[in-house]
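Here the structure is laid out as structure tokens; the discussion comes afterwards.
A single protein chain has been omitted from the complex, and every remaining protein chain is retained in its original position.
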Amino acid sequence: MIEVQDIYYTYQNGFEALKGVSLKIQKGQFIAVMGQNGAGKTTLVKHFNGLLKPTKGTVLVDGVDTRKVSIATLARKVGFVFQNPDRQLFCETVEDEIAFALKNFGYSDENIKKRVDWALNILDLVQYRKVSPFMLSGGERKRVALASVLAWDPEIIVLDEPTIGQDSQQKERLRQFIVQLNRQEKAVIIVTHDIEFVAEIKPRIVLMAQGKIIAEGEASEILTNAELANQSSLVVPEIAQIFKSLRDLGFDGNITDVYEGGKAILEKFGENR
Amino acid sequence: MSMFDGFKFRNVSSPIHRIDPRAKFFYVCALFVAAVLFSQIIPLLILLLIQMPLVIIAGIEKEWVRSLKGSATFAVLIFLMNLFSLYLYGSYGSLAQILERSLAMTTRFIVLIESFSIFFLTTSPDLLGLALEQSGIPYELCFAFTTAVRFVPVISEEAQTITDAQKARGLELEGGNFMNRVRKYIPILIPLIVNAIRRSLELAEAMESRAWGASKKRTNLYILKMGAKDYSMITIALVILAISAYVWMFIQIPTLVQIFNL
Partner (left out) sequence: MAIVETKGLTYTYPIGTKPAFEDVSIEIQKGEFVILTGPSGCGKTTLCRCFNGLIPHFYNGEIKGEATVAGLRTTEHPIHELAQHVGLVFQDPENQLFSLSVEKDVGFGLENLGTAREEIRRKVDWALKITGTYELKDRAPYELSGGQQQRVAIASVLAMQPEVIVLDEPTSFLDPLGAKTIFEVISNLNKNLGITIILVEHRLDLAARYANRVIIMDKGKIVLNGDPRVVFSSDEAQTIGVGVPKVAMLFQFLKTHGVALSRVPLSSEEAAEAIREALAHD
């Protein structure tokens, strides 16, 4: 669906943010792009909807070169939810906010109404339909931003740091939501450095450092690799750290989940008895 | 935008950068007065050229040239305006005289722009704020000034992010008639303004939390003290002013037309 072919990107001030990155993203995949601030994560994902065009190399979305179409065209396929909802909210009501993109894309009034109703429903915002987004709490504004992007049902959704400032209930809701989206064959890409969140939801991880992809693979392998963590200023998740230090007792050092870990310990007790 | 580039502070350490802003400001004023005194091209060119050593010592050649390029449009405008008004209403005779006079006026404009440009290119905003403070301007205003400067890069980055976010929702900024194009900027302006307000609220909280307003007599970590360098600059400025005044009063300055018998 998205094919990144050996791209390089240099900002106007001369900073080379991407130094030869290649990646393929398929339908229904769930990917977390991780790495230190400045590693190039956001720069990379901004190529998916054409906000940035590579200085060298090509990005293909469904076979189309991003340099050949407008951002608005690409945006129909690739929905982008920015980190800070206050960077996009400007309408008088939540309803208008959600309808904004639909109007830009030329939906009919009837369809707009349908899509807005749908988006309000799935994100539990129906009671705020006529409320000004500025009156809502931080978490609610984040949901409005998400709703306004989901409204046009893009096939690929990019979330930039979706868990910042969220409490555990909100994160759990987000997690369930992503699972739902994946089930609908949508590709979900999150840019994050919330390792505990990633340790729970276990996406495929693309780890970046200094403009390059230094590792790609399953969460349990990448998150538990101390050397990779060093290179990318991540921290090995708490549960994984426990089992790494207990490897001498025969535990698998790649456990990141509480329940998996608990079961492994119970098994060990069972063995002993 | 490039005309403004010539006024953006460049953080290099040169002797000119370290001169007290007040001394530099005096120099700019002296040059201003001198430039306004003369309408002949020769003294104005001299005033333009004597700033060169400053530019070279300060290491700001690139930016200075950029500001020259940037002000070129205005310079041409001034040249043409002078040309036409002198031609139609002036008491000058030959075309050569009119041309020279117009060039002189343009040169005056450039002298003014360039001296201001040198000032802003070599004065860091915080030193400028400090100079304002020590010149007796109320602290609140100086603080507003330096804080505004500190947030300029932040706000311009935010404007870019907002534009990106709205483009990612299908906003197309090009195309359409004038009214349409203006309306298209609303989704960018509103978040920008709202965020600016929110930001100022957070700043106010932070300021209060660091005892803002605790004492009427605010002290300062930095202090500007005039030293030998600064007094030399003031002296140079005074000398330029004195010579200009003398020349203006007592010497009949020839025009190029007269010299070359055009």
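For reference, chains read A and B in written order, and residue numbers begin at 1 within each chain.
We take it that contacts are C-beta pairs under 8 Å (C-beta built on N, C-alpha and C of every residue); 3 or more make two chains touch, one makes a residue touch a chain.
Model, not experiment: these values are computed from the prediction.
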Open item on the list: Going by the contact rule already stated, which one of A:T73, A:T93 or A:Q241 would touch the omitted chain in the full complex?
Closed with: A:Q241
TODO: For the chain that's not shown, point to the residue among B:R18, B:K62 or B:R150 touching it.
DONE: B:R150
Open item on the list: Touching residues of chain B against the unshown chain: what are they?
Closed with: 124-126, 129, 143, 146-147, 149-151, 153-154, 199, 202-215, 217-223
Open item on the list: For review purposes, identify every residue of chain A that touches the missing chain, sorted by number.
Closed with: 36-38, 137-139, 164-172, 193, 195-196, 233-235, 237-239, 241-242, 245-246, 249, 258-259, 261-262, 265-266, 268-269, 272-273
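Criterion: only the chains that are shown with their structure count from here on.
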TODO: Determine the centre-to-centre distance between chain A and chain B, using the mean Cα coordinates as centres, and give it in whole Å.
DONE: 45
TODO: Within their complex, state which residues of chain B touch chain A.
DONE: 158, 161-162, 164-172, 186-187, 190-191, 194-195, 198
Task: Partner chain B, residues of chain A touching it in the complex - done: 46, 49, 51, 70-72, 75-76, 79-80, 82, 84, 86-90, 100-101, 104-105, 134, 148-149, 152
